[in-house]
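Subset of chains shown; positions unchanged.
Naming follows writing order (A and B), and every chain is counted from residue 1.
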Amino acid sequence: MPRIDARLDELGIRLPDAPKPVAAYVPSVHAQGLIFISGQIPLKEGSLMATGTVPSETAVDQAVSAARQCAINALAVLKSSLEGDLDRVKRIVRIGVFVASDPGFTDQPLVANGASELMLEVFGDAGRHARAAVGSVALPLNASVEVELVAEVD
Amino acid sequence: MPRIDARLDELGIRLPDAPKPVAAYVPSVHAQGLIFISGQIPLKEGSLMATGTVPSETAVDQAVSAARQCAINALAVLKSSLEGDLDRVKRIVRIGVFVASDPGFTDQPLVANGASELMLEVFGDAGRHARAAVGSVALPLNASVEVELVAEVD
C-alpha cells in the first residue's frame, strides 16, 4: 500500500470522493510543479459540519473539527488530481484559512490548527506549510470555515 | 488575428486599457512561468459598476455582472503583461474572489461565477481554474467585488 494511504489508514481517516468539477471552475489545477486546490468547505457525507459565525453560531471546538474536515476534503481533491497517488506530494506549500467570524472573534489561528495539524499528521515534515488565517464576515453556503491549499508535487 | 482576440471579438468583449502601475505595487508580476494579477475591482469606463455590500446595497445579479467586469479587467492586465498576446496563456490557474457581503449573505459562489464563466467563455478548457470565493466586510473604494488571478503562460 502506498505510504501516505497507509498513514491515512493508521489515522483512521477515510478520504471522501473528491467533489466533481462544477460549472466553470474545477477542484484543482496543476501548473509549474504546484497544485492549486479550490477552497474547501466542511462537507461530510453531504452536509456541512459547521455553519454560521464563530463563536455565536458555532463553538470554537466545532470550528476546529470543521477546519480538519476542510483539510480532509482538500486531500481528497489532491489525491484525485494525482491519479490516486498521494506519495507524489513533495510538500504542502501553503494553506489559506477563512473563518466565518463574529466581530471581535480573534482566535482564527486556533481554528486553523484543525487543518494544519491534519497536514502534519498525514505528511510529517512534508506537511509543514505556510499559512494565512483570517476572519470572514460570511462564507459560501454558510460554512464556518473554508480552506484552500497549494502543494508541490513530483 | 490571434485566436483569443478573435474569441473576445466573437463574445463582444472589448478589453479596456490596462490600469497603469500605481505607486509601489504593479498590476502584474511574472515569475517562474506564472503571472500574478493584482486584485481587480469592477471599474468600467472610469466608474465602479457595483458598490457596497451584497445584497443590501447591490443586488446579487448586479454583483455577478461586477465579478464579470473584474475578470475582464484582469484579462486586460494579463494581455498587457504578455505584450498583447493572450495566446501565450496556457492555463488560468486560480482566481480569488472577495465579495463585499452583509452578515448572513452566503451566495458568494453565485457571484464568483460571473468571473469564472468569463474565463471559460474566453479560454475554453484552459480557462477552468481553481477558485476561492469568500465574503469580505468591506472592499477598496467600496467595490462590491474584487478578483485576483494567477495564470500559467508560455
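Throughout what follows, contacts are C-beta pairs under 8 Å (C-beta built on N, C-alpha and C of every residue); 3 or more make two chains touch, one makes a residue touch a chain.
Since the model is a prediction, treat every value here as computed from it, not as a measurement.
Copy number for the full complex in this structure file, with 2 chains shown: 3.
In the analysis below, only the chains that are shown with their structure count from here on.
Subunit A and subunit B have CA centres that are 25 Å apart. Touching subunit A in their complex are the following residues of subunit B: 32-34, 90-95, 101-109, 112-113, 116-117, 119-120, 127-137, 150, 152. Interface residues of subunit A facing subunit B in the complex, by the touch rule stated above, are 21, 23-29, 31-32, 36-39, 53, 96, 98, 100, 136-143, 146, 148.
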